[in-house]
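Only one protein chain is missing; all other protein chains are in place.
We call the chains A, B and C, going by the order they appear; numbering starts again at 1 in every chain.
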Amino acid sequence: MAAPQNILVWNENVHESRGDETVLGIYPDGIHSTIAAGLREHFPDATVRTAVLTDEEHGLSEEVLAQTDVLLWWGHVAHADVQDEVVERVKRHVLGGMGLLVLHSGHFSKIFKSLLGTTCSLLWRNEGERELVWNVNPSHPIAEGIESPIVIPQQEMYGELFDIPTPDDLIFISSFTGGEVFRSGVTFTRGRGRIFYFSPGDQEYPVYHQAEIRRVLANGVRWAAPATRTRAVPDVGNPAREWFAS
Amino acid sequence: MAAPQNILVWNENVHESRGDETVLGIYPDGIHSTIAAGLREHFPDATVRTAVLTDEEHGLSEEVLAQTDVLLWWGHVAHADVQDEVVERVKRHVLGGMGLLVLHSGHFSKIFKSLLGTTCSLLWRNEGERELVWNVNPSHPIAEGIESPIVIPQQEMYGELFDIPTPDDLIFISSFTGGEVFRSGVTFTRGRGRIFYFSPGDQEYPVYHQAEIRRVLANGVRWAAPATRTRAVPDVGNPAREWFAS
Amino acid sequence: MAAPQNILVWNENVHESRGDETVLGIYPDGIHSTIAAGLREHFPDATVRTAVLTDEEHGLSEEVLAQTDVLLWWGHVAHADVQDEVVERVKRHVLGGMGLLVLHSGHFSKIFKSLLGTTCSLLWRNEGERELVWNVNPSHPIAEGIESPIVIPQQEMYGELFDIPTPDDLIFISSFTGGEVFRSGVTFTRGRGRIFYFSPGDQEYPVYHQAEIRRVLANGVRWAAPATRTRAVPDVGNPAREWFAS
Partner (left out) sequence: MAAPQNILVWNENVHESRGDETVLGIYPDGIHSTIAAGLREHFPDATVRTAVLTDEEHGLSEEVLAQTDVLLWWGHVAHADVQDEVVERVKRHVLGGMGLLVLHSGHFSKIFKSLLGTTCSLLWRNEGERELVWNVNPSHPIAEGIESPIVIPQQEMYGELFDIPTPDDLIFISSFTGGEVFRSGVTFTRGRGRIFYFSPGDQEYPVYHQAEIRRVLANGVRWAAPATRTRAVPDVGNPAREWFAS
């Protein structure tokens, strides 16, 4: 519940490093830089860092994670290139209390699928449709200060069936021009870690420049931040405990 | 889990008895008769009865309820005319195990609001929009045999925010031409009773003639049916029980 | 998520005003005073008030409630004496966003039963058993700083079946000397209001003097506090809204 002090935005950064002109036109310094800039507006006293796939250990070393309160994850075409060893390390930190925000096409990341246990598949179509993001949970802290619906003029469509376990909290449901619907803002708890998946945001549309979207991400970071940075994966085992009955 | 033997379809029957030509053109014998006919197709061995507001005790006497496995409730303009004493009686039977399906504008019925504790208000607009009913819970028995989405050519729009508690199961989410979304198929458990709310179905559109809708209602009735007709409202109190410790 | 500024502790105060010596021996100024003292330790900058059944309008006027962020409710033998009009008023404020903590025998209060829709009955036995309160939700803010289990040397036993809807969050499960178990810390959301039920605490045992119990209550108050004191019962209706499609 404490304000997050160390936030880390991870991006595979593949579209950008390949020189995709559409993406670079919208996110000249990479999606991660835009997301980080939005978070700095909301958390002026926090340290907001970024890391990318090509960094050593993907920028996700034990030391970095141990200092991170909340990690944001954006990936798309390079999920398979993330090393399993790093995924296991991130997972351990989430189970131990680190907050995790999984964004848009991150639904297919190894870390998300490993934490949820399902395929995390969904329906999709990229034709620049309007997305309306409706709030169905008005007192949830992640929805604080957000008018319903958020209107995103152009977006990739993500539709049901979204193959996830029943979320702890359903906060946002989106509709698209084509008529599809999507559970676009959902939370999960795994171990001591809080996870928020938020689907709006694509490399081809300027979604992460939109003020309401930045507010949702900031709310999500605040919600997911742990009370303490000390990691404690649940593991009680068979302690030499005296019976309460004795 | 046993197949329901006694099903009761309740309808306020006010639009029909007033002689509303639109409604009678679609439901010449009343909405309840059409719903009951659909259920008889699916439960040929069950007894499917109907009751209306003007029946004595609204057709919901102690004797009738004691024999009812599942009650379906359709109301719209006469919620206030349902006697509080009858509402309490129905509630007692639901808490004791009777299944309840609340349909469409029944969201504002006294029985639904009393069981859920919220206003059950929602956004609405009646302009004959297309409704798409998407399944987000594919292995739920209420969705069995239903292709997603169900397409309803013309419907009243019901939109979020739907002021209900978090449902036990979210099965269907609808979108409408105007872009709104709605949690259109949701379940709740109260006491020993199972409750299914399903929004598609209006007096001005032939929704209850549609085969998929009839299938959903039949699935809902089967799901809500109790294992036994004996009512047992939870009430454990302070029995003269010996300690397990002694 | 803001820190609560105005907290109101309500107690029927009947055992105390009757002069029950056991109760007055433990709570000489009433249970409400002890609970309020505990909250003042945790919220030195907040205003913590108390109100009792014999106050005008039970001390729960429209003006008082409009200023209250979180209301705590303790009742036992006088549930029936609380006026229905006041219950409806409190309920409207909860649905509009006021936090509510329902304590111990408050499970049978009109306000709790009205918000939950069930009988809220449970198993009970008063023989001074030891209660162990186990945390099953370690990252929940209501459990922050609490070692598991909390040991309460002597308590009234509350056991399952506790007839409540499935809670949003299950935080604590208790066991008792006799072997019974009880969902002793559970949350619900109704409308915009957050509700926390916490069972430890009886008029015959000094539970509200125990530091861990005071911490749980403070955590609960912080969790239940709304983002804004402006009440807004969900009621969207049929606004003159343009279609998003147009």
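Observations on the structure shown:
One rule holds in what follows: a residue touches a chain if its C-beta (ideal position, glycine included) is under 8 Å from a C-beta of that chain, and two chains touch if they have at least 3 such contacts.
Bear in mind the structure is a predicted one, so any value in this text is a computation, not a measurement.
Shown chains touched by the hidden chain across the complete assembly: A, B, C.
Touch with the chain that is not drawn comes from one residue among A:A36, A:L115 or A:L217, which is A:L115. Counting over the whole complex, chain C has residues 130, 132, 134-136, 138, 148-149, 159-162, 166, 169-170, 173-175, 179-181, 183 touching the chain that is not drawn.
Residues of chain B that touch the chain left out of the display are 1, 97, 130, 132, 137-139, 141, 144-145, 149, 151, 189, 191-194, 222, 226-227, 234, 244. On the side of chain A, touch with the chain left out of the figure occurs at residues 91, 95, 114-119, 121-125, 159, 161, 163, 165-166, 168, 177-180, 188-191, 233-239, 241, 243-245.
In this text, only the chains that are shown with their structure count from here on.
As a whole-number value, the distance joining the C-alpha centres of chain A and chain C reads 34 Å. One inter-chain figure worth recording: chain A and chain B are separated by 37 Å, centre to centre, where each centre is the mean of the chain's CA atoms. Shown for chain A are the residues in touch with two or more other chains, namely 130, 132, 138, 149.
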